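Have a look at the structure below before the remarks.
With one protein chain removed, the remaining protein chains of the complex are shown where they sit.
Here the chain labels run A, B and C in written order, and each chain numbers its own residues starting at 1.
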Amino acid sequence: MGRTSKLTSLQEAAAIVKDGQRLTLGGFAIYQRPMAFARELVRQGRRDLTIVGVVNAIEADLLIGAGCVSRIETSYVGLEKFGLARNFRRAAEAGTLDTVDYPELIAWDRFRASQEGIPFWPCTFLGGSGIVEYNKDIVPFDCPVTGARLWAVPPAAPDVVVVHAVMGDEYGNVAFHDRKMLPQSVDITHTRSCDTIIVTVEKIVSGREMRKRPDLVEIPALRTTHIVEVPFGAHPTSLLGIYDCDEDAFRDYATASGTPETFADYLDSTVHPPGGHAGYLEALGVERLLALRNVELPA
Amino acid sequence: MGRTSKLTSLQEAAAIVKDGQRLTLGGFAIYQRPMAFARELVRQGRRDLTIVGVVNAIEADLLIGAGCVSRIETSYVGLEKFGLARNFRRAAEAGTLDTVDYPELIAWDRFRASQEGIPFWPCTFLGGSGIVEYNKDIVPFDCPVTGARLWAVPPAAPDVVVVHAVMGDEYGNVAFHDRKMLPQSVDITHTRSCDTIIVTVEKIVSGREMRKRPDLVEIPALRTTHIVEVPFGAHPTSLLGIYDCDEDAFRDYATASGTPETFADYLDSTVHPPGGHAGYLEALGVERLLALRNVELPA
Amino acid sequence: MSTLPYTIEELITVVLAKSFKDGEVGFTGLATGGAAALYITGIPLAAMEFARQTHAPNLTILLAGWSINPVFSEIRELPSAEFDSGLQNLPCEAQMETYPGPYAVRRGDVDFGFGSGVQVDRAGNINSTCVGDFNKPKVRLVGSILLPEHMTCFRREYIMMPHHEVRSFVEKVDYVSGVGYPGGDAGRQALGLTMGGPEWIVTPKCIFEFDRAAGQARLRSIHPGIDPHDVLNSTGFAIDTDGIPTTQAPTTEELAILRRKVDPHHALIPHGGE
Partner (left out) sequence: MSTLPYTIEELITVVLAKSFKDGEVGFTGLATGGAAALYITGIPLAAMEFARQTHAPNLTILLAGWSINPVFSEIRELPSAEFDSGLQNLPCEAQMETYPGPYAVRRGDVDFGFGSGVQVDRAGNINSTCVGDFNKPKVRLVGSILLPEHMTCFRREYIMMPHHEVRSFVEKVDYVSGVGYPGGDAGRQALGLTMGGPEWIVTPKCIFEFDRAAGQARLRSIHPGIDPHDVLNSTGFAIDTDGIPTTQAPTTEELAILRRKVDPHHALIPHGGE
């Protein structure tokens, strides 16, 4: 008997996510987001998703602007130096999006609670905040040890987690950067908080290649449900050490998100044309993609 | 004004630990224990310590055998392939040592609770165990969210943490292995769980040298209270990539710990002779120490 | 056993292997020294690799809990140290460098593990902590280690007992390091335990399984060549040996796979003459 390959197409992988599910998209702020996957969800017209995140940005704003999202649980939605997340803002102001706020560290700890299989994360410092005034999923209780007022924060409990990484093998072993930053760290936590894990990678390599650095394999095959090869899968966000943020594309996005009309045009011209992700990359063109690459001399 | 050096002698550093305090000695099982520090505590005749640990071995057994310890909170005390921890066993059977048992992962999580400043770690799976039957520091309570029976495990709350590492600078920045194993990981957690951190290192290097790999500095100066240069500070345990376990010395220890009398002789001949740690290394001799070294070609 | 064309370890290895399903995740700690090493590390590793080589190519092995899917052809002897450069340099698919690591124990990532103790009782509780009263022990042992997690967070546990003697198979353990089925499945439920528990008790003489409703160990099979009275006399709680089948012997083909592909360097378990 042979070992099972978990290689999947982007379309099949996106179809795993069902309307109404709790979805976590990897990365942090405007870094290393699984954008190709998010665009595919838009193409497939997913509806009524709950985005569960730590610090969210364009990946959430895109899905909100495309009408895929009815609720978001996070500490931040914005585009950092590219400004406010305007689809998010419009939807929140229009009342079509339920916004459930958490402090940043607690938003992260919710995934640790899911990873550890504990029914809540205990938090000491929420008294007096708008968080506990408006977020009724957080339950106050008295500490069984000290008697002090504490808050039980619910686990993140995503139904599906999707992250974009550098490389993996067909069995679902996925390697991470040796020198990490928080966007890589949060992805690692994300992928341990859920039992349906979809990983898009820049490149599928052989198992033999992966075994050269088993210490860098932070997602072992046992945790991966599907793996998809998606070059430039984080575009227009960056992938540390592989390619930079496409600042022009990001600014185009920010501008387009200014009104519902211009954003509809953006989706029509950028996301919906035939050809899926390959078509998206073709439209960007070789010169532009190559200009974003990071290169260094091989060791 | 100049920056303050945190360089300390082994004697001064050991004097930080007071009788009756809660002490955590780094490393895991028979790996990378701050043995030179433990021996100095024996020389100084410390009494009534509580050892708080995850998986303990020779460092705890030594202090117990020397009469320094009145209580231990951990999941394991043993010498792995070198057998039972016989001083520990004798003291527990004689009733002179309070043994407070925790499951291994929970023993580790107690340090995470201290790191996170939460008053307890919630645990779901202790029902029916001897742990909760005999450990009254663990408080049962009903989950404020699900209503299920849970247990509030107290934080580790050490007064002093001591770890042995490879290198650091005089300000207290301490670098760890790039490729870690659990003994390095637990040390990192230990040093974030307490505000009095003593680090013994094989070698003090310049700040400039340390800045070459800031990503490997897992204990920044802000967390370090004292740093001490102690070559072969983990002997007879190993220091990954630097030197191996001294199996002969370990077996001598195990044999000596067989009776109170032979162990008293061991302390007299091995720990108490004048000259402190330098004398201890001299007695071992150059040939033996060099034979334990790991060497590899510089990159 | 010497009259059989296979060793007792080979017998157990193949029976265990057949109980693993494709895609499962198996956890083995690293015990050292003699029979314990064999039953807690050697046999489990051989069984998991046998399963991978036969019906379960997607089974994941967690060696010493942190070396994931090691390359067996590189193992020349059972590792004797959990955290040294030897095991670190053993080729494998992934390594756990930190706690918490790349698998989520308390989400139920581990399908089965292997544990042991100085005592096991009729309800499947095991004890690695002390003999006698906890507060005034006759013999103090190492402590609970990871057994609480083995018996509640793993989806099932194989209790591996290298010595099948009356003093180890007791009516009630002196200390519950790992919880079995006190009061049966309902009893576990009442204790708040929603997952896991012992599956088998494996000894050199026989294999026990559990009547989970009653919360009692019962014989599943007796190894070839073992007298049922020997099993009765070695077990400190009441069991019934009537009609218990003989443990299924490995086939010639299975032995060939085990000896040639799984453990070609005879590093994991003793093998019979060929």
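What we mean here is this: contacts are C-beta pairs under 8 Å (C-beta built on N, C-alpha and C of every residue); 3 or more make two chains touch, one makes a residue touch a chain.
Here the structure is a predicted model, which means the values were calculated and not measured.
Within the whole complex, touches from the chain that is not shown fall on A, B. In the complete complex, the residue from A:23, A:131, A:249 or A:281 that touches the missing chain is A:131.
When the full complex is taken into account, the listed residue touching the unshown chain is A:92, out of A:92, A:157 or A:289. Interface note for the absent chain: among A:5, A:262 or A:294, the touching residue is A:294.
With the whole complex as reference, residues 1-4, 114-118, 173, 192-193, 195, 207, 210-211, 214-215, 217-223 of chain B touch the missing chain.
Against the chain not displayed here, chain A makes contact via residues 28-31, 55, 74-78, 80-81, 84-85, 88-89, 92-93, 95, 99, 101-106, 108, 124-131, 133-134, 148-150, 179-186, 188-189, 238, 240-241, 244-245, 294.
In the analysis below, only the chains that are shown with their structure count from here on.
Separation between the centroids of chain B and chain C, computed from CA atoms only, is 31 Å. Per-chain CA centroids place chain A at a distance of 39 Å from chain B.
For chain C, residues touching at least two other chains, in rising order: 97, 106, 153.
Counting partner chains per residue, chain A shows two or more touched chains at residues 116-118, 215.
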